[in-house]
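This report refers to the structure that appears directly beneath it.
What you see is the complex with one protein chain gone and the rest in place.
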Amino acid sequence: MINVGIVGGTGYTGVELLRLLAGHPNAQVSVITSRGEAGTPVADIFPNLRGIIDLEFTVPDVKILSACDVVFFATPHGVAQSMMSELIGSGVRVIDLSADFRIRDIPTWEHWYGQTHGCPELVETAVYGLPEVNRAEIAKAQLVACPGCYPTATQLGLIPLLEHNVVDPSRLSVSAASGVSGAGRQGKLDNIFSEVGESFKAYAAGGHRHLPEIEQGLREVQPSVATPAEVTFVPHLLPMIRGIHATLFAELTDTNVDLQQLFESRYRQEPFVDVLPAGSHPQTRSVKSSNMCRIAVFRPQGRKAITVLSVIDNLTKGASGQAIQNMNIMFGFKENLGLEAAALLP
Amino acid sequence: MINVGIVGGTGYTGVELLRLLAGHPNAQVSVITSRGEAGTPVADIFPNLRGIIDLEFTVPDVKILSACDVVFFATPHGVAQSMMSELIGSGVRVIDLSADFRIRDIPTWEHWYGQTHGCPELVETAVYGLPEVNRAEIAKAQLVACPGCYPTATQLGLIPLLEHNVVDPSRLSVSAASGVSGAGRQGKLDNIFSEVGESFKAYAAGGHRHLPEIEQGLREVQPSVATPAEVTFVPHLLPMIRGIHATLFAELTDTNVDLQQLFESRYRQEPFVDVLPAGSHPQTRSVKSSNMCRIAVFRPQGRKAITVLSVIDNLTKGASGQAIQNMNIMFGFKENLGLEAAALLP
Amino acid sequence: MINVGIVGGTGYTGVELLRLLAGHPNAQVSVITSRGEAGTPVADIFPNLRGIIDLEFTVPDVKILSACDVVFFATPHGVAQSMMSELIGSGVRVIDLSADFRIRDIPTWEHWYGQTHGCPELVETAVYGLPEVNRAEIAKAQLVACPGCYPTATQLGLIPLLEHNVVDPSRLSVSAASGVSGAGRQGKLDNIFSEVGESFKAYAAGGHRHLPEIEQGLREVQPSVATPAEVTFVPHLLPMIRGIHATLFAELTDTNVDLQQLFESRYRQEPFVDVLPAGSHPQTRSVKSSNMCRIAVFRPQGRKAITVLSVIDNLTKGASGQAIQNMNIMFGFKENLGLEAAALLP
Partner (left out) sequence: MINVGIVGGTGYTGVELLRLLAGHPNAQVSVITSRGEAGTPVADIFPNLRGIIDLEFTVPDVKILSACDVVFFATPHGVAQSMMSELIGSGVRVIDLSADFRIRDIPTWEHWYGQTHGCPELVETAVYGLPEVNRAEIAKAQLVACPGCYPTATQLGLIPLLEHNVVDPSRLSVSAASGVSGAGRQGKLDNIFSEVGESFKAYAAGGHRHLPEIEQGLREVQPSVATPAEVTFVPHLLPMIRGIHATLFAELTDTNVDLQQLFESRYRQEPFVDVLPAGSHPQTRSVKSSNMCRIAVFRPQGRKAITVLSVIDNLTKGASGQAIQNMNIMFGFKENLGLEAAALLP
């Protein structure tokens, strides 16, 4: 049984961590922090946890957090940076769900996040927590930077194509859509039911923060001879709570490749990537509350243009579930421990 | 580890049984039947179960079912009756989620369900599976008739009042609302998204099948001196998938009673009934996917008229979760085994 | 063609006024105010009005407003009071959609709204703008206080019963449910999609501001011999945008009354109240975007307890549509002018 600390637990990735860890046989949350809600019982904020989690939120305290076996950051961007040096210095292992340590190039991070990076010296040591790519490094890492939700769905859908260099890396288009929980637990006008219900829209079509993360991740799996991947990324907001769907467009350079076989063999051993039978379409509800990513690949009309469909739950495989998957790897647990539950349907 | 059979597993109570039993440490589904889908893998119908349930639907066969330790019926009303004699004769224990054995008075059942009862001789032996009332009888029962979803939410909200005879039993009004999953997994016009989305309506306001079940259940907990409970019951259809909310109106006859204390002491030992602190309002999302019932009681303006609010997930505590709770009691397992998971929020 | 001013047009009743008045043949909006958005084009806030409304929001100015033929207040409670004396003094006619002038008893208003009334001297002159009751007074009024959304649906459903004194006025229970737009266009956590989607809850079960308004309205239509109406009122929040549904419980004192006939004859001449055929259930979607109220009445099992179902669009008949209906009456226009459009379905 390991002791878990959570920094910044009042958001949706916080409650998802708590829900999943409450059912984890080898982990126990011993501290959860929130400056704004210090002293409030967790179950007062999250009524689903009444009778399940008895903790109160506390003010973050590095000494207490250092006594944990692992600390999750479920904070807005910029917060983890400010505490990371001290925490890492204490030897505790850290899994950061925010974007603070995802981007290796500091100026790129600072450009997209509009702030000076508060802890650039640790960026290089951070391991990008996509187990399907970096499993071995994650196992040894002290600091894991969990991928974003859109980047997870997108990369898992494109990786087999780019690893085998069978598509034109300069012609990748991504139309991705997220449930509203991706916008966080915040009382902003843009998030209210009467504004987003019964409607659909793109946003940040001119440039979204997840673009550099996606391109970085894709380039790392490309063979060195390939042109660096370049992506057009358009995110959309869905009138639903959970789920991400990525529709990926690419152009085959090798028209002899067996796409179905390529995807199936790439992910055969992966516990959380499910390549659907040819002709199937993944639905976000098939992964709701679960850590699974489901993928399908199409080559319509036998043309060179192909389509990959990839779905995850943005709060689970897109955030807290993947964070726990990383934890399982780091501590040598079975990778799906605490993450075996079937998706909730209907 | 007990062997479980499920008859009629292609509906939403079927997939909910499968989801919950997949995580149950002491039970394993060995057979699941469906005449219409015989030969189809379960995961083809329910994409959330890919990689989790490897069974195919089979034609129901009493011999095979009799070899199970327990058989669940997740069938439309009228089906369980036709197989029950033979099954019960074989000695297997049965938990029926349909309405076939809920109503003790055969003519009443036949009136409301519009058909001749196919197995009246077993009605008397059936135990009404509301553990909060009949726990001891359930433990010994061979045939358990699981309560309906509306009756569960309604009875749990009214039982403390009626047991203590503190309200006028002839003046009980129930305004209850259900998510669309309560109407089943059927391609009927009345269930389609464009008909029920962004709308709310009452239905069966002139009389709903759950009324006699509710009145029967309430009368059984009343002291013998009391006037038999009489309920006005109006169900409504919500533009959402899961959840039942019952708003219960009653009139105090004893204005000195401490309502909060009455409810808290009645349910203190119950693992699946949570009386909220005074002034709280239960939300259906706080019990989504869980077996919990959450209740609050109000006495507005200090008048004699009081209000009780009661929420459950119609597919869990209102159907499949409660069925598994019954199974746990019948087999001497811890009552919440396989049912501990927190509700999914958001 | 009359000139219309709107004070406080950045909320949902504001945009609904603009949408409806844009299609009104005898009225034209010449000024719309908002302190916070002064200088912003209306169409920047409400993208549905691009190309239809060319106005900008301006700072409220009594001189300019006084030059209008009629001024609507679509402001939060408390604002209309502060400008009313000066406006009324100028002779302009005013239709207030807020609660400021609905309650005749000043201490009652101050108790429920938690503030000192800013203009008590005008309360008595205000006419309660429920045309089905006060049509003649509205025609002559200078100041009309438009009813709230819940009070409109509730009163229209109960008035025939109370006018004819056929139910026990001390035993009225109301279970009403509103779409989220009733909570306004405000970035509060309680309103965000991930908090209210796929969920249902009661709120303010201990006492809601609309209770005194409902009781006042009902008492005014009761015959003088009757006991003053007393209501238990429980509002609920629906996971949808528009619509109110009121489920009304009463107890017959006269069991010989023909309820269907009572309702039909009461509302036969009303352009905006539609009594459904016996056995029908009104759906909120049948009135979405329209000014119609649809009502059905039931006497289940032939008992004394009866049920009335009443639906409106909270933003139309429950607010802006009814305000325009009042305007039409005040200016001698056909009562349904600009309000004839069919509800939007699906």
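Just so it is clear, A, B and C label the chains in written order, and each chain counts residues from 1 on its own.
Assume a residue touches a chain if its C-beta (ideal position, glycine included) is under 8 Å from a C-beta of that chain, and two chains touch if they have at least 3 such contacts.
Just so you know, these numbers come straight off a predicted model, no measurement behind them.
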Just name the one of C:37, C:100, C:198 or C:230 that touches the chain not displayed here. C:198
Would you mind spotting which of A:16, A:100, A:132 or A:195 touches the chain that isn't drawn? A:195
Candidates A:134, A:154, A:247 or A:316 - the one touching the absent chain: A:247
Note that subunit A touches the absent chain at residues 171, 173, 175, 177, 179, 194-195, 197-203, 205-207, 211, 230, 232-234, 236, 238-243, 245, 247, 249, 251, 279, 281-285, 288, 296, 298, 300-301, 303, 305, 307, 309, 311, 346
Subunit C residues touching the chain left out here are 12, 15, 18-19, 22-23, 46-53, 181, 185, 197-198, 241-242, 274, 282-283, 285-290, 292, 294, 315, 340-346
In the full complex, which residues of subunit B touch the absent chain? 12, 179-181, 183, 185-198, 239-241
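Definition applied: only the chains that are shown with their structure count from here on.
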Here the gap between subunit A and subunit C, centre to centre from mean Cα coordinates and rounded to Å, is 46
Distance between the CA centroids of subunit A and subunit B (whole Å) is 37
Could you please state the distance in Å, as a whole number, between where the Cα atoms of subunit B are centred and where those of subunit C are centred? 38
Junction residues of subunit C, two or more chains touched: 194-195, 197-198, 239-241
